[in-house]
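As you look at this complex, bear in mind that one protein chain is not there, while each of the others sits in place.
Chains here go by letter, A and B, matching the order in which they are written, and residues are numbered from 1 within each.
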Amino acid sequence: MSKLSIVTKGIIKENPILVLLLGTCPTLGTTTSAINGMGMGLATTAVLILSNMFISMIAGYIPAKVRIPSYIVVIAAFVTIVQFIMQAYMPSLYATLGLFIPLIVVNCIVLGRAEAFASKNNVLDSGLDGLGMGLGFTCALTVLGLVREILGSGSAFGHKFIDGDGILIFVLAPGAFIALAYIMVLFNKFKSKIS
Amino acid sequence: MEYIIIIISAVFVNNILLSQFLGICPFLGVSNKVNTAVGMSGAVCFVIGVSTFFTYLLNKYLLVPLGIEFMQTVAFIVVIAALVQMVEIILKKISPSLYQALGIYLPLITTNCAVLGVALIVVTKEFSFGGEPHMMNLAESMVYAVSTALGYGLAMILFAGMREQLELSDVPESFKGIPIALVTAGILATAFMGFSGLV
Partner (left out) sequence: MAKESNFKNMTLCMFVICFAASALLSVVYVITKDPIEQANIAKTNSSIAIVVPEFDNRPSEEMFTVNVAGKEVNVYPAVKDGKTVGYAIESSSNKGFGGKMTIMVGFSEDGKIYNTSVISHAETPGLGDKIDKKKSGFSLQFNGMDPATADISVKKDGGEIDAITASTISSRAFCDAVLNAYAAFKEIKKEESCNE
């Protein structure tokens, strides 16, 4: 597999949210606006790259039976580091994302990639895989956030273009499910067309 | 009275699945059949209850006195991972059929955000429940954790019932599977929104 295809497969072919359906909790919980979705996506990407690279380094030394617990501890450490950094330098974004930042630990994508890819590949490839998966995740979150923001509050990336309220349900909980459903349908159509 | 408010708030108003979006993966994954949904909810309830008990004590008597609250995430996830392993071993012994049915989702309880989420909410968030906002004590935390887990089970089983019906209905090709399930979940979440403002 070429280096480029390792990165790009995460964006369309194996998109973690729209195809593999991993990490749905932050997807639904944080996408009330495009900015929030993007922030969450980038925080997860940072954790993915760091943990993938580190795990591929140590995978050979870990006894098989304690593999998962060891990976989780490593991931939890990186998540807490990202959390501190966000708290220090992006306090307002941290405040909006709240609980979902520490919960990156239990995002299935991170552990899933550690287990399925990083433990079997070299450091560079694992880092690239983390980058690709992270970008795929970020794209999906940003798109979902954008759709919900446009429909729900009549603005895009915080710039209002409609006076008054949008279709409120889309910023509320039910809208998250419905918007994701429709995006998935469109994505599947698009994917089956190109292949 | 206060406990009743906690229960209503955790089961209906702030339903962990439908309004806080925690634990969605297994929600979509094993909710095809009511039976598996019941089993999964049972396992999650048990793990949430036990893990909250241990993480609460761990936080209060070890992390806080030592001033290392920043280790919360790491410490909690280790406790949860160990507990899940334990539940898995016990279940394998006493109910092999349930063990079969839950399949790969059992180890995934470790990565079910509802479990870590509840553990973290309990020790970091102030609750008012009609009175002054305060950090929850052990009894309140346990009531909160168990009722949150019940809310999880309730939403999951309701949803599984709806999905069983969906199997029989005529769904447009591209909506088949997950998308129609998500739309259904959206409608269920709308129904649960009716409870907001209750407490």
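Rule of thumb we're sticking to: a contact is a pair of C-beta atoms (placed from the backbone, for glycine too) under 8 Å apart; a residue touches a chain by one contact, two chains touch by 3 or more.
This is a predicted model, so every value here is computed, not measured.
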Among A:Leu22, A:Ala59 or A:Ala140, residue touching the chain not depicted: A:Ala59
Contact set of chain B toward the excluded chain (per top definition): 68, 70-71, 74, 78, 126-128, 130-133, 196-197
On chain A, residues whose C-beta touches the chain left out of the figure: 32, 58-67, 69-70, 73-74, 76-77, 80-81, 84-85, 87-89, 91-92, 95, 119, 152-153, 165-166, 168, 171-172
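Convention: only the chains that are shown with their structure count from here on.
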Contact footprint of chain A on chain B as seen in their complex: 18-25, 28, 70-74, 77-78, 81-82, 107-108, 110-113, 115-117, 120-121, 174-175, 178-183, 185-187, 189-190, 192-193
Of chain A, residues touching chain B in the complex: 21-26, 28-29, 68-69, 72-73, 76-77, 79-80, 83-84, 99, 102-103, 105-108, 111, 169, 172-178, 180-182, 184-185, 188-189
